[in-house]
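What you see is the complex with one protein chain gone and the rest in place.
This part shows chain A:
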């Protein structure tokens, strides 16, 4: 090791030359700001994997794989039900319908077309949109509270939405038409969002810990309130209906219900993708993120409102579905890494595929009855989560 006080070495070994070139690169301004030619590429030490191209290929491959999972799950969702429709027919009906009648001449029974187009397509789309929304919400929430064990329900919005729905069921309010339940659920979620936001901001700084604690506290209060409403109700059926709501399901899927959740997911995902680089900085901790140029407070606030609103909409249309938002981000990070620029589209696709499949199980396992889909996601997701925790603990304990 050469001490700094030594006179500068005159002999230039290849190593010194390379070092000088690397130092020059580090201090070179971006090519756009000066008209100077780009520095020549420097030969890096052998074995340096400068494989940006290879990495992009891997990400595209993962995205393609997840897209095909969505297609397979979606097709199965169109085939399976009280009436079994063969894959070829189901696919042909779907393509015929989506192409406006251009593709495929109808050779199938008309009843099939009605079942597929009126019942199963909206149901599959709703499951996909809800699953995708829960996936991206989970991933963003884990980043903003910097805790990989958080999920969309941790912000308290799910409980708030459930409470809104239960209030309507309990008091038989149907003043807002067919979608009263959904609107009440969304308003409940929105009110909770506002309260959690207000609690977490007291004292000026919205820290991850305050956000989680405010969400957990609100959830506890709201669940107690919901239970109170159910237990004091004269309607003996209410408990079962509430249970079904709080465990989620897509039985209410219909075309009229779709535009808002679809638009919300499209808009929310677009905003998150624009913010992806900043979300990455949040994972490095608040102090690092500030030092790297992020206005942490404003960013966290904006992302909190966005994810809470999106979560509220999913609960309003499908009830509280657990574990999708908690588990999918972990699987995606294992597959494409934690960089949100790649992980967000992937988690939207994987969440969609998983939720379509879970819904399929929920409606076929005790057919003609339906299980709440939240039971399926919890039965699959819970054990996986426990495995993940143990594996994580082991790999960290074994770290050097």
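The rule we apply is simple: a contact is a pair of C-beta atoms (placed from the backbone, for glycine too) under 8 Å apart; a residue touches a chain by one contact, two chains touch by 3 or more; residues count from 1.
Following the convention adopted for this analysis, contacts and distances are computed from a predicted model.
Visitor: The chain that is not shown, which UniProt protein name from "Alpha/beta fold hydrolase", "NADH-quinone oxidoreductase subunit M", "ABC transporter ATP-binding protein" or "APC family permease" does it carry?
Guide: The correct option from "Alpha/beta fold hydrolase", "NADH-quinone oxidoreductase subunit M", "ABC transporter ATP-binding protein" or "APC family permease" is "ABC transporter ATP-binding protein", the UniProt name of the unshown chain.
Visitor: Where the complex has a chain not shown, which of A:236, A:259 or A:293 is the residue touching it?
Guide: Residue touching the chain left out of view: A:293.
Visitor: Which residue from A:28, A:99 or A:118 sits in contact with the chain not drawn here?
Guide: A:28
Visitor: Which residue from A:256, A:277 or A:390 sits in contact with the chain not drawn here?
Guide: Within the whole complex, the residue contacting the unshown chain is A:277.
Visitor: Please output the residues of chain A touching the missing chain, sorted low to high.
Guide: Touching the chain left out of view, chain A contributes residues 1-5, 19, 22-31, 34, 36, 38-39, 41-42, 44-45, 47-50, 52, 142-143, 146-148, 273-275, 277-278, 280-281, 283-285, 287-288, 290-296, 333-334, 337-339, 395-396, 399-400.
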